[in-house]
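One chain of protein is taken out of this complex; the other chains stay put.
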Amino acid sequence: MRLAEGGTHIDRSRPLSFTFDGRAYQGFAGDTLASALLANDVRVVARSFKFHRPRGVFGVGLEEPSALVTIVRGPDREPNLRATEVQLSDGLVACSQNAWPSVRFDLAAINGWLAPLLPAGFYHKTFKWPRWSWYEGAIRRTAGLGRIAGTADATRESKRFHHCDVLVIGAGAAGRAAAEAAAQRGADVTLVDSGRIATLPNVRALPNTTAIGCYEDRLVAAIERIGDRQRLWKIRAAEIVFATGATERPLVFENNDRPGVMLASAVGAYLERYAVVPGRNVAFFTNNDSVYPIAEALRSRDVVVSTIVDTRRDDAVLDSRRVDCDVLAVSGGFNPNLQLFSQAAGKLRYDEKLAAFIPGEAPPGLRCVGAAAGEIDGGVAPRWRSPGNPRKQWVDLQYDVTVADVELAAREGFSSVEHLKRYTSVGMAPDQGKTSDVNALALLGEITGRAIGDVGTTTFRPPYHPVTIAALAGARTGSLAQRYRRLPVAWHEKNGGVMEDHSGWLRAAFYRRDGESEAQAIAREVRAARFGAALFDSSSLGKIEVFGRDAAEFLNRLYVNNVKTLAPGRLRYGMMLGENGVIKDDGVFGCLAPDHYLVCTSSSGARDVAFWMEEWRQCEWRELDVRIVPQTAQWATLTVSGPKSREIVARLGVDIDLSAQAFPHMHVRSGSVALKGDPQVRVRRASYTGEMSFEIDIAAEHADLLWSRLLELGAAENITPLGMEALDVLRVEKGFLEVGVDTDGETTPLDVGWGEAIAKKPEDFLGRRSLSRPAQQRADRLQLVGLQPEDPQLFLPVGVHAVDDAGAPIGHVTSSCVSPTLNRSVAMARIRGGAKRSGEVIAIDIDGTRHRARICDRAFYDPQGARLNG
Amino acid sequence: MAELDAKRLLTGTVSTLQDLVGWRPPSEPNTSAHTPDGLCLWLRPDQWLLFGGIAVRHRGSTAVLDVSSRWTTFTVALDALAAGCSLDLRERAFAVGRCAQTRIEQVPVIVHRRSADQFDVLVERPLAHYFGLWLEAVGK
Partner (left out) sequence: MKRIDCPWCGPRAENEFTWGGEAHIVRPGLSCGDGQWRDYLFTRSNPRGAHQERWCHTYGCAQWFHVARDTLTHRIERVYAIDEGPVDATG
């Protein structure tokens, strides 16, 4: 019912229309959906979670446990909103949830009859024969909250970071006073509140913003409501003042969940803020003084107050009198809102007078003020339950947890408060126990004969109040969800490149041409690399420059290879290990000058290797004169590979002698190229394909131009862009391993045939000592070998196991292809003792069928490497 | 995308670099200086960024490297920066002319304050596209 006058929050000059469950109603600007529904005498707005009991509006703010609604916006719907938090707007479409066919007549109310079968933890006890899954679907459908539409949210609010000296949470009287005082002593103050904030000078106000979490070192997460969207704020403060107030708790008695039973302070707030009275005849049930001023206020507006039942006086009367009313306003006392304080490691202690938890020891930089600090007038005579059926006395309204459930938990030995919570789910609903927590633990204390202070509270964790995933995601959805690194050449995507994620880089898997399948495209690219010329963008290759008098010494300690014997202008393929002897990364390194080296890493290893190098340089080897500069992003790397590669590169106009004698395989040269600006290039003759290759490093800004130029210059030779799939085939044909594919967290260089090479190096290097451990020396370790299936066209899927006669696994396939060059299937595998089993035929298990394959050398194609040395 | 402004990376000590380039880079952490060869930003105790194109060379472990393609520079307003940067951006904590390396939505960046409301944000080229998308999204 709406009174003719009054209401501090409403603007009667702006009437609004809205619908609830299809019926049209009127309200005013400033109303919440709850106040507008109460103004229109809508008593049943929801059905409870488990038992589908009819429910009405219970509270007035964040604490609302019962009035959960769904707001419909076109094809979109947002479920599980508290009607007390939904700001009324013109044309708002709201509906009830968890009820069918309607909230007034819900078939699932039959669950209430089944209550004896649905106690706490029922899924461990009932509905078990013959099988839980028979019942699960039906039970899940009847229990619950709202439904989502399945549409994508159209708009996003990006988050905000914010710093201040003093953060005051709560803009009530105590919060405002604290903010004002702090501002006056010159502090940078920010004040947040879930509702409105009247301006304060020199204070940054964040209204409609609910603090939801306190994290280490005074970081506070808060959610700002902007229309129907949410924005996440991350606020770092030097000091936090908790002016978070207190929430009224209800009394627990039989049928205390009926529509019309409300928190007394909510009845008072509806009267003052919205000029709304939830009924025409209000009774009060209380154990403290707070209700009397509210009763007075109602009487002064000519509302009938039929009776005030005060547990401190009228104990005997509870059983024997009948009182007619349509609203029963209850007050069991007030709980200071200390969830956030507690998350920030504030300690709580139980206060007998208030029968509530108040702040105890506060960590530095935190304090509580006002009602949150326990500054609440008057005492409370606690009463945690009433006579009558315990199954009909609700402790947690939102999850339908009753006194009977708490008694059951205690009987079954779940007597710690944390067990009580998990067993009964009390306090675990979206309202996070705001009106149920203390009632539940106090009741548990009473049942188990313990002081409430000894029972304690459960651990409070963020979020204090529900937050949408959209708010947490902020702007990072859609094309922003995945952070990809992009190659410097833009040509790929526009010319048939099928782009895929390779270690966080977007790279072409292959280049699709009209009328060809993926397999045909890959085979075409492989043939071009083997017999003509291929072009690929390997710019993601890690490139780290190392300078200094001790550069060679430094690298010599990192690589298993001998670095000091590398002359300027030469390259060497190297391996780095972790200290446990496991292969960390491989790549080519080069000497540019005695005090200048270039380290190339795998694309995925670039950051890790640079980090590893700096760690040793800064922490352990400070005596070395060496500096490391990763330059992966500065240099694009375009590689021309194939028997025709040299003649094509020669047409570029680089001032480098490219002849075989002057520039052999595994050498590096620098010069400039005849492009606009005469940019510098560094050219490496190193090969990942097994064909003669020229890896050209050029400043990334010239990459597009160089790519196009090479395509033009190589047109006569049919130069072909090469994708990742073809690259993989080419390297498998050569038996070149890929770290992380053919190696794992246990593979040492001894397992891939590097034992002899390492023995030649006298000095220590990282991981060396691990290689002499007995376990690393065993002959039956998984060792990398080649495999050729007896059926030459049988593809061996990566990961399939090799098995012995008894069917026990003896290894697995790590890389595999049906080679277009060799016209047969080849693979690499890690096989127990494989190094000494060359020639042996073993069984490969593919989906239960055994196939025979011969162990052989990994270098299937051009094993002598003659094609590299052109 | 803005033009590429950062031209050279200097690595070495303040004194060895003074020998090599003729002036002393700023020694105070996270500050910038206007040198004879352009604006210079402190990145690490032994590394600086120079917005000017001097000769690429090295002497032992002291080096001047070409990084003219390495970063893309974005001009970002304070509000947009606050949408992704966890640094304290109040002027008393991050004065005009100061710089910092940090992360914005998991993208490593170099931030330099040009004015009360304007920042240069340098992003390495491979992530510049992603950063540009993000900037557009928070600008709305």
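Per-chain residue numbering starts at 1, and chain names A and B are given in the order in which the chains are listed.
As a convention for this text, contacts are C-beta pairs under 8 Å (C-beta built on N, C-alpha and C of every residue); 3 or more make two chains touch, one makes a residue touch a chain.
Remember, predicted model here, so these are calculated numbers, not experimental data.
Within the set A:Glu296, A:Glu579 or A:Asp678, the residue that contacts the chain not displayed is A:Glu579. From the set A:His124, A:Arg773, A:Lys836 or A:Arg850, the residue in touch with the chain omitted from the display is A:Arg773, counting the whole complex.
Of the options A:Glu446, A:Glu614, A:Glu647 or A:Asp862, the residue whose C-beta touches the omitted chain is A:Glu614.
Only one residue from B:Pro36, B:Gly53 or B:Pro108 touches the chain missing from this view: B:Pro108.
Mapped onto chain B, the interface with the missing chain covers residues 29-30, 43-45, 86-87, 100-103, 108.
Listed here are the chain A residues that touch the chain not shown: 215-217, 219, 234, 236, 579-580, 611, 614-615, 618-620, 622, 764, 768-770, 773-774.
Convention: only the chains that are shown with their structure count from here on.
Separating the centre of chain A from that of chain B, both taken as means of CA atoms, is a distance of 30 Å. Contact residues on chain A toward chain B in their complex (touch as defined above): 156, 158-163, 188, 234, 236, 474-476, 479-480, 483-488, 505, 540, 545, 547-551, 595-596, 625-627, 629, 631, 633-636, 680, 699-702.
Listed in rising order, the residues of chain B touching chain A in the complex are 4, 9, 11-12, 46-47, 58, 60-63, 65-71, 82-90, 93, 105-107, 124-127, 129-130, 133-134, 137-138.
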